[in-house]
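Only one protein chain is missing; all other protein chains are in place.
Up next, chain A:
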Amino acid sequence: MSSSPPPSSAAASPSCPKKMIALRSSDGETFEIEEAAALQSKTLENMIDEDCAGTPIPLPNVTGKILAKVVEFCSKHAEPGVDDESLRAWDAEFVNVEQATVFDYILAANFLEIPTLLNLTCNVVADMIRGKTPDEIRKFFNIKSIFSPEEEEEVRRENHWAFE
């Protein structure tokens, strides 16, 4: 069966409590996450494999506010017996948040290597961009940055087929 568990976890028995991993956010908050849920993150999976799972794993790139939600996402996606349709609906609600929060989720998903979360959040951003003109995209995302008139003309010429 499984190899001998690390010293800090509960002993194996038929109704043993699930193995929990501790995570610490950049602002010092601690969160517990079931191992099965943690394995959604390739980064965490590697750390668990290397047996660092005894002490809280420090995640300097993720704040407590975001980490709480990421833990929630991973736990939901590790839940057994959830049908596709309900999971999709849950995901839609999960990303029904402010633009800035979606970007934070992307950064966390990137850093923690959670493909499902990365895919979900990138889809959201793609949907925000789709069908908009460059001006509309700038307004929507509050993007500054100006091309010089020559650059503007050049890039429009290069991509004019995208506007027909």
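As a working rule, a residue touches a chain if its C-beta (ideal position, glycine included) is under 8 Å from a C-beta of that chain, and two chains touch if they have at least 3 such contacts; residues count from 1.
Basically, contacts and distances are computed from a predicted model.
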Complex minus one chain; that chain's UniProt name from "ApaG domain-containing protein", "AP complex subunit sigma", "NADH-ubiquinone oxidoreductase chain 6" or "Protein transport protein Sec24-like CEF" is "ApaG domain-containing protein"
If I consider the whole complex, including the chain that's not displayed, which of A:Glu32, A:Asp49, A:Glu79 or A:Glu151 touches that chain? A:Glu151
Per the touch rule stated above, chain A touches the missing chain via residues 99-100, 103-104, 106-107, 109-110, 118-119, 121-123, 125-126, 129-134, 137-138, 141-147, 151-152, 155-156, 158-159, 161-164
